[in-house]
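Okay, structure first, notes after.
A single protein chain has been omitted; all remaining protein chains appear in their positions.
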Amino acid sequence: MESMSALAGGFSAAFGIYNLLFCLLGCLLGTLIGVLPGIGPLATIAMLLPITFAMDPLTSLIMLAGIYYGAQYGGSTTAILLNLPGETSSVVTCLDGYEMAKRGRAGAALAIAALSSFFAGCVATLFIALLAPSLAAFSMQVRSPEYVVLIALGLVASVVLSRGSPLKAVAMALLGLLFGTLGTDVTSGETRFVENILPLYDGLSFVALALGLFGLAELLSNLEHPEARGTLVGRITRLWPSLDDFRQAWKAVLRGTGLGSVMGLLPGSGAAVASFTSYVVEKRFAHDPSRFGYGAVEGVAGPEAANNAAAQTSFIPLLMLGIPGTATMALMMGALMMQGIAPGSAIVTTNPTLFWGLIASMWIGNLMLLVINLPMIGLWVKMLSVPYRILFPSILLFSCIGVYSLNSSSFDVWMLAVFAAAGYALRKLDCDAAPLLIAFILGPLLEEHLRRALVISRGSPMIFIERPIALGLIICVVALIGLIILPSFRAKREEAFHE
Amino acid sequence: MKSTLSMIAVLAAAAITTANVSAHAADYPEKPVTIIVPFDPGAATDLAGRIIADELAKSLGQRFLVENKPGAAGAVGSQQCAQAAPDGYTLCVGVLGSHVTAAITNKKLPYDPAKDFTPISLLYASTMAIAVSTDQLKVKDFDNLVAYVRENPGKVSYGTAGVGSPQHLFIESLKQQHGLDLVHVPYNGGAQAVADTAAGYIQMVVASLPSVVPQVASGKLRIVALADAQKNPSQPDVALVKDTFPGTVFTGWAGIFGPAGLPDDIRDKLNEAIGAALASEPVRAGFAKLDAAPQHTTPDELHSMIVDTIALWKDVAEKAGIGR
Partner (left out) sequence: MGPGYFPVLIALVLAMVGLIILFKSLRSHAAAIERPVLRPLVFVLAAIVVFALSIERFGLVPATIAAIVVASPASREFRWSETIALAVGMAAFAALVFIYALSQNMPLARF
């Protein structure tokens, strides 16, 4: 089978000494980021982006991907030990994980989290390896008209599945769309909102936007509420789960893996939503739901499996279709494009080493993470207890350096300040910035593809119905919107977020 | 008596200043020189700039540092160079896009490529290719293509790196001069245009030769013409645009510039050093990998290239409605 030999080729590339080294580095960094509350993989990947330009594309992608799914592993560590979600998707792990720790079962909780994640990671990687080639052939058919519908689907999904008030999510997405129009319009060559300021010709700096709205807004919030960072470090007793734990958890792991693998494919959902959904599902399926919230092992196993599976499969829409499912994926896409690699249709044929090397390294990375997380817990927790008054200036500094070094542009650093202020304001107003960021990336793409499709079809909108895939996708979008309108679906979504 | 004295004073002053200037040029460079490359690290222009910088460092004995300042298709970095002090320690790499089409498409451009720079020398010329999708168009060469377009006005779409890009202006000038009806499909960069043509979504693309070669190898694209002045050795069977349309030549290029007011001797010293560098083995080898043909010119030749091309395409742009 062609894909098997390609995968073998990918493994040999991934086992190259540099790639292994950077995979390890990425996993270590990712774990560190996951462990440190206040930093998510988004900020660090944004920070490291400029550095990856000097590296081989496969190596840089391996490292960034390692950071990304490494953060999922690390996030559960602080969630369990300190009731502090290192990552948005670890929020759910806090619920039962911390309870287990309070009962002296931190070791079991940590081990279950790591093992579930490892299992899910392996299965998801296999999933990608087997399914990806058919997606590749299919995606050659995906051109501008299909992209339009897919991106519209992504935009709608990101709003539906984001936190908080749906109305505010829509407003944030619209704001993101508006920010996205700033710059040079591809189809006409005209500039919008630029006022002849040269650095704005290429639009707002995505990294400044992401770091400002997410990383620095979080930093400001932590400075305002120092008590939210409570640093009690309890004792870790036994490291290994009991046989009972395994018996209770294995079904949750399977369900979580399946759920996460599928949800990772949908643009706009990703790891966070997968873990929320898994928790809700586990609670429904449990023999004794009252255990949940008091240290139920399934409440850790399921969501952890889900978020790691989603983290792996969310690379499929990115690599195969060129659609970033989450804000972090959008950054990865930026990383790829700045290396001159256009993700999408042809990537399996034009860059087979890149593609298969990445997939192989995901499996290797999962293994590395398992080996890292189990013994190194002590060290991570030590770093957590660095007083914030020393930690936060460092975070701020690295954000500034990262943003500057992207384009050697101090203008971008000014933008960082503006967006940090904006992010702070949005938090005060209880607005989730995630739809804004996703819309900022997807909006201009949507407009570009829409207008290009119309230019090529000479103005005929029939193009969206004539092409079968586009038509099929339109039906999906309509169905999804229908689901939103159904009140029962909305209530379930609210429930999942408020639990 | 007075007039003789003043004459001597004037002559003395002239002698001193000339001596200063020559002494200046003789010592140049005394400290590291910065070459601004207005593109991202890793872009072809950036790589070429680094190759030249290394060679110049060897011959002139000082470090030549490349500073990347991307943005606005080369305008950000070019503006910075234009505003730098004309002491020879800040130079920049300029290309067709930043020093010709930028002025045509943006009437409010904050620098004037003809006046705000001291052209020093051309670095290289690169080949532009016109390629068609093998699925969509069965034409074998450029003449066939032209005939097909004439028979099917408004049916053929061509992709370029963007509105106002050199490729766009080139095709528009062909359209206006020879009555061809083609539909322009702009992209954000040449790579996507090539990808869509390879997929058969659009029929034709105008892009740099290296960017279409991989697709030719996989059978998805066929190069129907090159826009060079002479046949390209790597594509000996491909026709030239000027065979069908005499006198029509279009090449991409990159050159080294300094801010306006650069002293002539520093400029000439650099020009000489660049000429030597372009003839050297490392540069020839490095440029060959980038499909960049090393080409040395005098500062005046570079200047006329810019002024002439602007004049040539200014009307084309007006008629086609490009530019704000």
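In order of appearance the chains are A and B, and numbering begins at 1 in each one.
Going forward, contacts are C-beta pairs under 8 Å (C-beta built on N, C-alpha and C of every residue); 3 or more make two chains touch, one makes a residue touch a chain.
Note that the coordinates shown come from a computational prediction; the quantities given were computed from them, not determined experimentally.
Checked against the full complex, the candidates A:292, A:356, A:424 or A:464 give a single residue touching the omitted chain, namely A:424.
The hidden chain makes contact, of the residues A:254, A:374 or A:396, with A:396. Listed residues A:21, A:130 or A:223: the one in touch with the omitted chain is A:223. The set of chain A residues touching the chain not shown comprises 50-51, 54, 167-168, 170-171, 174-175, 177-178, 181, 185, 187-188, 190, 192-193, 216, 219-220, 223-224, 226, 387-390, 392-394, 396-398, 400-401, 404-405, 408, 410-411, 413-414, 416-417, 420-421, 424, 428-430, 443, 447, 451, 454.
Here is the rule we use: only the chains that are shown with their structure count from here on.
Averaging C-alpha coordinates per chain places the centre of chain A 40 Å away from that of chain B. Those residues of chain B that touch chain A in the shared complex are 40-42, 67-73, 75-76, 79, 105, 108, 110, 154, 157, 162-164, 183, 185-188, 191-192, 195-196, 198-199, 201-202, 214, 218, 322, 324. Those residues of chain A that touch chain B in the shared complex are 53-54, 140, 143-144, 186-191, 196, 198-199, 201-202, 338-340, 342, 344-346, 349-350, 407-409, 448, 452, 455-456, 458.
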